[in-house]
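A single protein chain has been omitted; all remaining protein chains appear in their positions.
Take a look at chain A:
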Amino acid sequence: MKYVLLALLMATPALADEYRATGDLGLIVERATGSLVVVDQSDRAAIGRIEGLGDLSHASLVYSPDERYAYVFGRDGGLSKVDILSREIVARVLQAGNSIGGAISDDGTLVAVSNYEPGGVRVFDAKTLEMVADIPTASKTIGLVDAPGRRFVFTLWDKGETWIADMKGAEPAITKVTGMGTNPYDALLAGDGRTYITGLFGEDGLTALDLWDETPEPIRVLPGYGRGEEELPVYKMPHLEGWAEAAGEFVLPAVGHHEVLWIDASDFTETGRTQTHGQPVFAMARPDGRQVWVNFAHPLNDTVQVIDRMTHEVIHEMKPGPAVLHMEFTPRGHEVWISVRDENRVDIYDTETFEKLGEVAAESPSGIFFTARAHRTGL
């Protein structure tokens, strides 16, 4: 024992060099190989890889409040907790047959997963990944987000309902909001945790909820949107994310049209439309809200356009390469990382000059997630 202690003491100076903060780290999903690349945002470099995470197509992840652990939601129902410092999987459960995203509670103690098969949401202890609640819905669930007050909010694709699960007590207390519309395909929560918006596939427009209301009622947004105009076939469902708010306006991808929609965040009236290169998949506001970056559905997915918040006009267009799947801003927005799936790399651009600053190799990269997400509601 004494020798072990001595060895430990001798090792201490070396350990000092190994202290590593995680504030500028991130993870890139390698969708086909079931792995994650650990990246250093300041160095614009990959620093490691975590493997063995199952089917990561359409995978997403959230971070623990200390930014050391990530909870990875795989398509195959796998929920994995990874340590980004030791680059190990520290816990993993196969919690369902087919999943689509998840969320972590505001206090960091609960992780919820949205499931297609069986439909519903399951909630796990963030430390152990032991299941603490099962919320069956008899429907595919989408648009799962964390809301303030230890709550999760999610929406039922087949039933057009949004459920608010309050997790403060021993059992989840569920508030069901009906009449959200036909086939809601995704949802977002604004950064203040107040406004939840679902996009509708089965009808025109969107539906908003005011979560500050004791009994939230569906608020129809742009109900006549797109009517009378011919819809294009939709080869890829758009995504809605909490990055969609740009200085008092929401900017949202239109379904089946080559445009993004601008909506006044205070009264949900339309403030404009911007014609785009193709059908938008992500329309993401730079953290300061000044710019919105848009990528597109197959077969126009080699292009990214940048829209100015002030004029609603496209101010820049670039073609990073085939299959641009995701974009992630550095926390203050000076750079953006863009995954180019079919080129097996992630490109890094300056958001002011649009100059390419670097690239990181990754196998079929999709989602990019920086640890600063740990401190944002609804991501």
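In the analysis below, a residue touches a chain if its C-beta (ideal position, glycine included) is under 8 Å from a C-beta of that chain, and two chains touch if they have at least 3 such contacts; residues count from 1.
One rule holds for everything that comes next: contacts and distances are computed from a predicted model.
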Checklist entry - For the complex's missing chain, which UniProt name, "Lycopene cyclase domain-containing protein", "ABC-type polar amino acid transport system, ATPase component", "Cytochrome c" or "ABC transporter permease subunit"? => result "Cytochrome c"
Item to check | Candidate in contact with the missing chain, chosen from A:K236, A:R290 or A:R376 | outcome: A:K236
Checklist entry - Which residue, A:R44, A:H58, A:R194 or A:H258, contacts the hidden chain when the whole complex is considered? => result A:H58
Next on the checklist: To test your reading of the contact rule: which positions on chain A touch the chain that is missing from view?
Outcome noted: 31-32, 55, 57-58, 75-76, 97-98, 100, 116-117, 140, 142, 157, 183, 185, 201, 233-237, 298-299, 323, 341
